[in-house]
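Before we start, here is the structure in question, set down as structure tokens.
The other protein chains are all here in position, but one chain of the complex has been omitted.
Note that the chains take the letters A, B and C in the order they are written out, and that residue 1 is the start of every chain.
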Amino acid sequence: MKARVAIRFRTGVLDPEARAIEKALANLGFTGVRGVSRTRIIELELEASDRDAAEAEVRRMSETLLANPVIETYSVTIAER
Amino acid sequence: MKARVAIRFRTGVLDPEARAIEKALANLGFTGVRGVSRTRIIELELEASDRDAAEAEVRRMSETLLANPVIETYSVTIAER
Amino acid sequence: MRAAVVTFPGSNCDRDLRVAMERVFARPVASLWHAETELPPLDLIGIPGGFSYGDYLRCGAIAARSPIMAEIARLARRGVAVLGICNGFQILTEAGLLPGALVRNLRLSFVCRPVRVTVVTASSPFTNAYRPGRELLLPVAHHDGNYVLEAEELARLEEEDRIAFRYLDNPNGSTADIAGVLGPGRNVLGMMPHPERACDPLHGGEDGIALFRSLLATLT
Partner (left out) sequence: MAIAEITPELVAEHGLTAEEYARIREILGRPPTLVELGIFSVMWSEHCSYKSSRLHLRKFPTEAPWVVCGPGENAGVVDIGDGRVAVFKMESHNHPSFIEPYQGAATGVGGILRDVFTMGARPVAVLDALRFGAPEHPRTRHLVAGVVAGIGGYGNCVGVPTVGGETGFHRAYDGNILVNAMCVGIAEKDRVFYARAAGVGNPVVYVGARTGRDGIHGATMASAEFSEDAEAKRPTVQVGDPFMEKLLIEACLELMAGDCIVAIQDMGAAGLTSSSFEMAARGGTGIELDLDAVPLREANMSAYEIMLSESQERMLMVIARGREEEARAVFEKWELDFAIVGRVTDTGRMVVRHRGEVVAEVPVAPVSGGSPVLDRPYRLPDPPVPFISDDQTVHLSPREVLLRLLSCPDLCSKRWIWEQYDHSVMADTVAGPGGDAAVIRVHGTDKGLALTIDCTPRYCRADPRTGGRQAVAEAYRNLVAVGARPLAITDCLNFGNPERPEIMGQLVGCIEGMAEACRALDFPVVSGNVSLYNETDARAILPTPEVGGLGLIADLAKRTDLAFDADGLLLVLIGEVTGWLGQSVFQREILGREEGAPPPVDLVLEKRHADFVTAQIAAGRVRACHDLSDGGLAVAMAEMCLASGRGGRLSVPAEAPSLFGWLYGEDQARYLLAVAPEHLRALLEEATAAGVIAREVGVTGGCALIIDGQPPISLEELRRCHEGWLPAWMDG
């Protein structure tokens, strides 16, 4: 089964890279760009009996390793195939 | 208008980080995880007269700044709102 | 004083830390390979700087979840002193032994330079040989030293006097200029500056020596 974890900074945590992108875009003449935010996606394949089992497993992966709950939130999507 | 750029490595480009994640998951007991891959998502808001104009603009941003065309490919989605 | 320094794949300040400790402690310091899970009796564990596991995913994330860290966490709860420097600090926050997290420097680039820091609290086994308020010159060398934590956590750290060091010229954007913090039991210290690179008049000055002297005096 294929799964996809989307990880982003919690609101309130300043993302210096997003700010830098915004600034760099402005310097390059792309004016009027606002609200830049970044999300990291990790896709993986796993063996699981069904979607729910897969989702539970990927949630555990996210909580134990993939995301840092102090600064990040995550969401999981399972794409059967 | 809101836009979303998804950036990933071209096929064949070494992604040591993805491999490290796969290995770390295995060490943590998540066996059977394969094919880990990563995508960076950048979301932003811009002013544009219509979807096509927005898309063209975001493509230019991607080519000049957001993606590294030598080793990455990108795709753009415009979500009107 | 029974001290050891952990080596993870990708650690690169392990030797430096051991050399500095041995110089001040005047006795051998053990090396612990990350795969070891049964540790000898110890008074002090050093987690060195470097790029453990390439710092892939997040700095310190993979090392923090390695088996040896579970053991170190257990020892830390029992009062063993744990000193995490640079990547070691990142590992300790990722392992939940210290609050907050370390993210990319505000200016985004790696920064290597001597910085001025002040000693905020002298009440810890790491800092009791310093006078509070003393200004030190210590090298930093990191890409992800921007310490972030929530307002309540910050208030708690301040209330419990757990901020060990503050930058005078903040090189990375850290919240409240924090350069080093203590764990709740005051026996765990994480700091971005490198005291082990400041124990030698020929290299980096000598302002880091008192940190190791504090440990020597307290732990033996």
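The definition used in the following text is that contacts are C-beta pairs under 8 Å (C-beta built on N, C-alpha and C of every residue); 3 or more make two chains touch, one makes a residue touch a chain.
Just so it is clear, the model here is predicted, and its values are computed rather than measured.
S.K.: Among the chains present in the display, which ones are touched by the chain that isn't there?
M.R.: Across the whole assembly, the hidden chain touches B, C.
S.K.: Which candidate, C:Leu39, C:Val111 or C:Leu219, sits in contact with the chain we can't see?
M.R.: Among C:Leu39, C:Val111 or C:Leu219, only C:Val111 touches the chain that is not shown.
S.K.: List the chain C residues touching the unshown chain?
M.R.: Where chain C meets the chain not shown: residues 9-10, 12-13, 15-16, 19-20, 49-51, 53-56, 109-113, 139, 141, 143, 194, 196-197, 200, 202-204.
S.K.: With the missing chain put back, which residues of chain B would touch it? List them for me.
M.R.: Those residues of chain B that touch the unshown chain are 10, 12-14, 16, 20, 23, 68-71.
Please note the rule applied: only the chains that are shown with their structure count from here on.
S.K.: Using mean C-alpha positions as chain centres, tell me how far chain A is from chain B in Å, no decimals.
M.R.: Comparing mean C-alpha positions, chain B is 11 Å from chain A.
S.K.: With chain centres taken as the means of their Cα atoms, state the distance from chain B to chain C in Å.
M.R.: Chain B and chain C have C-alpha centres separated by 35 Å.
S.K.: For chain B, jot down the residues that touch at least 2 other chains.
M.R.: Counting only residues that touch two or more other chains, chain B contributes 21, 24, 28.
S.K.: Listing for chain C: what residues touch at least two other chains?
M.R.: 57, 61-62, 65
S.K.: Can you name the residues of chain C that touch chain A in the complex?
M.R.: Listed in rising order, the residues are 57-58, 61-62, 65, 93-94, 99-101, 103-108, 146, 148-150, 173.
S.K.: Could you pull out which chain A residues touch chain C in their complex?
M.R.: Residue list for chain A touching chain C: 12-17, 20, 64-66, 68, 70-71.
S.K.: Flag every residue of chain A that touches chain B in the complex, lowest number first.
M.R.: The contact residues of chain A facing chain B are 6, 18, 21-22, 24-25, 28, 30, 32-47, 57, 60-61, 64-66.
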